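FYI, not all chains are in this one, though none of them got moved.
So that you can tell them apart, the chains are marked A and B in the order they are listed, and the count of residues begins at 1 in each.
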Amino acid sequence: MKLAVKLFARARDLAGTSQLEVDVSEPATVLELKQALARACPALAPLSPHLLVAVGQEYAGDAQSLAEGLEVACFPPVSGG
Amino acid sequence: MIQLTNDPIDFAALTEQVRSNAAGAVVLFLGTVREFTHGRQTLRLDYEAYSQMAESKMAELLEQARARWPIVKAAIVHRLGTMELGDISVAVAVSTPHRDQAFEAGRWLIDTLKEVVPIWKQENWDDGTKEWIHPGLKKSP
């Protein structure tokens, strides 16, 4: 399935885009999404051990499964406040 | 009440909002743009958010705080966009019957906001460089 992954902050700057489309084979987990992202966009490599993934606007662990149509985002550690 | 805004934060109105005859204590926390960090000089900060998720996380924080402390009223506002030195980037206001509760809840709200709400700041240093701040990561090259 194709997933449109929103990117923020330094992840967006490194990727050069605020949304990346990646292809993962079903059934897919967050870990597989991260691996697909790294292949699709090698520029994200310096961030990759630190990237956080949100699925449906909730933080998602590596084992969480993904489904088409869910909102997916990927970003480095937050620094608001 | 939670809010993301591009406008300056009216902390006085926010504080008025949480005052109540049921509360003996109000704590307001303001995060402001500091000029020097470890000897480096900031010109301004740019804040961006994953807005819908940030709003839902901020609302969750208020719910969690209400479960832990006898909060009368509470509000969080975070500003986005470009902020100059001294500007207020975030305001947390909370009222409770007694002061220990207001201090604890206010402290927990801002600490937890900084850990879980998807908002990021970018430093604009006085040497002309920009740098996204991502705790735990090495500085950008």
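Keep this in mind: contacts are C-beta pairs under 8 Å (C-beta built on N, C-alpha and C of every residue); 3 or more make two chains touch, one makes a residue touch a chain.
Worth saying up front: this structure is predicted, and the values here are computed from it rather than measured.
A.B. asks: Which formula, in the displayed labels, states the number of copies of each chain in the whole complex?
C.D. replies: Putting it as a formula, the complex in this file is A x2, B x2.
The definition used in the following text is that only the chains that are shown with their structure count from here on.
A.B. asks: For subunit A and subunit B, what's the span in angstrom between their mean Cα positions?
C.D. replies: Measuring from centre to centre gives 26 Å for this pair.
A.B. asks: Note which residues of subunit B are touching subunit A in the complex, please.
C.D. replies: 31, 47-50, 52-54, 56, 78, 89-90, 110, 113-122, 132-138, 140-141
A.B. asks: For a test of understanding, state which residues of subunit A touch subunit B in their complex under the given definition.
C.D. replies: For subunit A paired with subunit B, touching residues are 6, 8-10, 13, 46-47, 50, 54, 57-59, 73, 75-81.
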